[in-house]
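A single protein chain has been omitted; all remaining protein chains appear in their positions.
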Amino acid sequence: MTRSHEVQEITEISYSDLLVKAKELAEGGYRAVQICATSKDGKTEMLYSFDKDFKMINYRVNVPSEMRVSSITGFFWSAFIFENEVHDLFGIEFTDLVLDYKGNFFKLSSKTPWKTEAKKEVQ
Amino acid sequence: MGSFKIGGIVLSSAFKRPSTRLYPTVPRKWQDNTRGHVEIDPEQCILCGICSKKCPADALTVDKAARTWTIDRMSCVQCRSCVESCPKQCLVMKNEYTSPNVKKVIDTVNIPEKVKKEE
Amino acid sequence: MNVLYLVSMIGYIVLAPIFGLVLAGLDRKVSARMQRRVGPPVVQPYYDVRKLMEKDQVTVNKVQDFYVFCFLLFIVITGCIFFAGGDLLLVVFTLTLANVFLVLAAYSSNSPYSQVGAERELYQMMAYEPMVLLTMIGFYLAVGSFNVSDILNGDKMPIVTMVGIFVGFLFILTIKFRKSPFDLSMSHHAHQDIVKGVTTEFSGRTLAYVEIAHWYENIMLLGIVFLFFCNGTWWGYVIGVVVAAVSFFLETFIDNSFARMKWQVALKSSWVVSILFGLINVALLIWVF
Amino acid sequence: MGKRTIVPFGPQHPALPEPIHLDLELEDEKVIRAVPSIGYVHRGLEKLVEQNDYQIMCYVMERVCGICSFGHSWGYAAAVEGLMDIEVPERAEHLRTIFHELSRIHSHLLWLGLLADAMGFESLFMHCWRLRESILDIFEKSTGGRVILSFTKIGGQFKDIPKESLAEIVIILENMRKELLVVTNVFLDDTSVKNRMCGVGKLSKEDIMKLGAIGPTARGSGVNNDARCLDLGKYKELGFKPILETDGDCYARCKVRVREIFQSIDIIIKDVENIPEGPVNIPVKGMPPMGDFIARIEQPRGEAFYYVKGNGTKYLDRARVRTPTNANIPILVKVLQGCYLNDVTMMVMTIDPCISCTER
Amino acid sequence: MSYSTKSPWIIHYDGSSCNGCDIEVLACLTPMYDLERFGIVNTGNPKHADILLITGSINEQNRDVVKQIYEQMPEPKVVVAIGICATSGGVFKKCYNILGGVDKVIPVDIYVPGCAARPEAIIDGVVKALRILEEKSKALHNKGGKVQ
Partner (left out) sequence: MYSVFFLLLFPALMAVLLLLVKNDKLRGVIVISGAIVIMAASVYVALEFLKDGTTYFNFESEMLDWFMLAVELILCAAVIYLGMKYKKYLASILSLVQAVFLVWFEITYAHEINVLNNLYIDQFSIIMILIIGVIGSLICIYSLGYMRDFQEHHVSEKDRRPWFFFLMFIFLSAMFGIVTSNNLMWFFFFWEVTTLCSFALIGFTKTEEAVKNSFKQIILNLVGGIALILAIIVLGTQYDVMEFDVLLRMDSNAMYVMLAVGLFSIAGITKAALMPFHSWLLGAMVAPTPTSALLHSSTMVKAGVFLILKLSPMYGNNVVGYMVMCIGGLTFLLASMAAISQSNAKRVLAYSTIANLGLIAACGAVGTYEALWAGMMILIFHAVTKSMLFLCVGTAEHHIGSRDIEDMDGLFSRMPKLSALMIIGISGMFLAPFGMLISKWAAMISFVNSENLVLITCICFGSAVTIFYWGKWLGKMVAVVANSKDVEESVHKEEWVVLGLLATLVIAICFSFPFISSEILSPYLLSVFGQPVNPIFATFGIAYVCVLLGMLALLVVVPIPFFNKTKKKVRNNYMCGVNNGDNQSYSGSMGMSVNVSMRNWYMEDWFGEDRINKIGLVLTTAIIIVAFVLILGGVTS
């Protein structure tokens, strides 16, 4: 019997810390692994993962209610791909996005399909 | 210069037998495990509907009232989920695949009532 | 012009497509075998062309057909001049004309792929043209005439003093046959970054014309290979035919043994070959032989 | 002369195996600007967690991609197993490792074939794919599917692979190795192939680090982020060492993959020797608890990231997969700038985007 | 006998598939299955093609692409939907961005089921498609250019 998972290290940080941390990590030579959004009960939470030499750091951030998040593409250019995706699927606006597809990243049959629960709340 | 490395393979291949399986002329032999299509043993089925719930592709419909078990052959992804989950083990995965067709095939199997009564 | 040449001209018009298609079919068959496949029947090119003729005729503009038709027409004329024992330089020039028509047809569609294809086609013409001209000059220097008929009946075998030119000619034959290291502008089989290059926008009958033109062209080019071995005797002719056939399959082999090179290589290498084999051979012909 | 040729590249394009779109702005044949666009494959299958329970979701997850499907089912299963704190039987873990490496071989061979096709080397393409068929035969024999295996479930594997079959796999691989040596040698040594790849699409170590590229792309530039160095699977026990090349051009990336094929063969053979007897799955009971879990796995194209979030019901809150290609798109954009049109396919191939993975 | 069936050229488009069927289609062209035995060439260019092989389902973004490729193919032409995704959407049926099978946008002549569709099934499908191609070709020539 084995249990061979890496150590789970997920820290919850406040939104205001996001850019500070991102800067720190960028300077420390980390790479952006992914950005994952999850929406639940009208709230959206984002999981940012960074990695350096197989050490992964994950930050959980709750998205402010106006659904605007500042982009980390200033530090991690490659994150544009995740942020554009999140923008199209979850309807979160990113400010200062370096390569902004302006909602044309995916062509979807319904706008921001993952945002459903937020809609529910509005109803 | 390390040129021309494939010459040998190409030339020798030209004189070897092609490795083609001449499929339509020579029928294919299936492996035991090959997942082709799902078949039901109507005698065993208790119309419990678990298989249909466990089907990721919504290919199965179990109609208790009409006593039918229906499979949409053009939706089934041969995942064996239903086979695994059937409590009566009445589903089997057969080797042969559903043959291509001009229309979408839906197979409905009537589940004989008496069998169940007998149990 | 004597009757014999008229006959061979008509013979060319009638027989070239047949030989051409069989060769094309064999090419595909042999390629397939080299790839451990069964491959299509030998007459597959014929089926292809018939099918294209049968298809609904569609085009992208109204003038394309004209250019493609001219391409075919002038390829046939080129072959006729060649097989009627005509002047080799005239053959080259007519061939150029024909090819320019193909390029124009591609340009006329104004599609990005055809355009890049046409550009590459022109580029390839620039690459192989010097060697073609040097070949013809070589014949002239070796045999003393540009006329195919004179070369045919000459008493020495041109290849004896033209080995370098022969090698150079085989090299550019790869480009002309559109075979692998240099199938830049359009490729018969392999997939390409510019879809189907010059033929991207051709369909139906137009495409069939291009195919047929290639059959004619290939036979004509093999005719030039044949010419290297003529010495007016029957065994010279036999050697010529055999070598022509062998070189065709050599090209098939090369096709299957090389990746498509970068486009830059085509010009550089063929010019280097033209100078190294063609020009030096010509120089030798002038000063030594 | 302000004009440029604009070539739409994809989604339907014979030299592109997958629906991606690029606007290429050319001068002569030089690419001045390349803007990618994806979305032709986006299905949104992650959202199916709301309708499929966490077990069935495994079938969906492996259909993220037909090339690396085994890895996807493993990665997803691993994440769920972690979340539910399930211990997988030793033998299952070994089997997973073996099959994962098999699918790496198949994926790399497929890739080599497509690479050959992209450079117009038809016969090489054919030979690569011919060899690949023997791996598919192994798959079909042992799992019943050629590309979609449906072999993994939460808690282990569906069935055991008997000893004889494993031995047979070893024999097949040993036979294949001989032919492989000849065929891969073409990629490494043939002049015309090298002409297309050497010095083309250079990526420096810094580029890779900055853009977070992963997989063989990164390893071709000497950056090790091979997730096989992590704990998942039996790699550590098998003494796994990542393969690194330093040149950073197309050739280096190709070489990494070629060497990985042989490495995978070695790993499999070693693993077959070491595989313990025992059950291959354990019954899974209960529901995924509240909480979330991350698993990472090295797919043929690089590290894949799986994230699951449970809520105590049989439906998960979120299942997320960040596939290798997703992280490699930025580097693709970068490398396309300033290359030549005929190199575009080379670049695209050697970075090897798998769009169906990327877009889920 | 129409020559279309002797030299059916294909174009293959990969819709929102998982690549499984996509690579199986390619595998059909490779030595093990060798579709070229039937004169089939993978042209990759709708203008040259007779048979459209589609793998994968239709989503919002590729809908127009599929339609356009289909329109650019000259008559007679047939469409073969390969794999469950292309026939009905398969496991992705319920996805928000999936419209369904290929028949949602263009008429499909042959459905080839399987996930992934086996090369044998694809060959069967193509062989069946040839018969339809033949009929269409006849219709084209009898009715003076009008099919359907």
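Per-chain numbering from 1; labels A, B, C, D and E assigned in written order.
Note that in this section contacts are C-beta pairs under 8 Å (C-beta built on N, C-alpha and C of every residue); 3 or more make two chains touch, one makes a residue touch a chain.
Here the structure is a predicted model, which is why all the values come from computation and not from measurement.
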Inquiry  = Let's see if you follow the contact definition: name the visible chains touching the chain that is missing.
reply    = A, C, D, E
Inquiry  = So one chain is hidden, and I want to know which residue out of C:8, C:31, C:44 or C:111 touches that hidden chain in the complete assembly.
reply    = C:111
Ask   = In the full complex, which of C:27, C:183 or C:201 touches the chain missing from this view?
value = C:201
Query = Among C:26, C:43 or C:133, which residue is in touch with the absent chain?
reply = C:133
Key: Absent-chain interface as seen on subunit C, which is shown   = 1, 56-67, 69-70, 73-74, 77, 81, 86-87, 89-90, 93-94, 96-97, 100, 103-104, 106-113, 115, 118-119, 122-123, 125-130, 133-134, 137, 140-141, 146, 195, 200-201, 204, 267, 271, 274-275, 279, 282-283, 286
Key: Touch list for subunit E against the chain that is not drawn   = 13, 45-47, 64-66, 68-69, 71-72, 74
Query = Residues on subunit D that touch the omitted chain in the whole complex?
reply = 1, 3-6, 8-13, 21-23, 26-29, 35-37
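Throughout what follows, only the chains that are shown with their structure count from here on.
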Message = So if I look at the partners of subunit A and the partners of subunit B, which chains show up in both lists?
response = D, E
Message = On a CA-centroid basis, which chain has its centre farthest from subunit B's?
response = C
Query = So what's the Cα centroid distance for subunit A and subunit D, whole Å?
reply = 24
Key: Rounded Å distance between subunit B and subunit D, as computed from the means of their C-alpha atoms   = 27
Note = Where subunit E touches two or more other chains at once, the residues are 30-32, 34, 37, 42-45, 59, 61, 90-91, 94, 96-97, 115, 118
Key: Interface hub residues of subunit C, defined as touching at least two other chains   = 32, 34-39, 189, 191, 195-196, 256-257
Remark   = The subunit B residues in contact with subunit E across the complex are 18-24, 28, 56-58, 72-79, 97-105
Message = If we count contacts the way the header does, which residues on subunit D are in touch with subunit C in the complex?
response = 5-8, 13-15, 26, 29, 116-127, 130, 190, 192-193, 195-196, 340-345
Query = Which positions of subunit B touch subunit D when the two form their complex?
reply = 1-6, 8-10, 13, 19, 31, 33-35, 54-56, 77-81, 84, 93
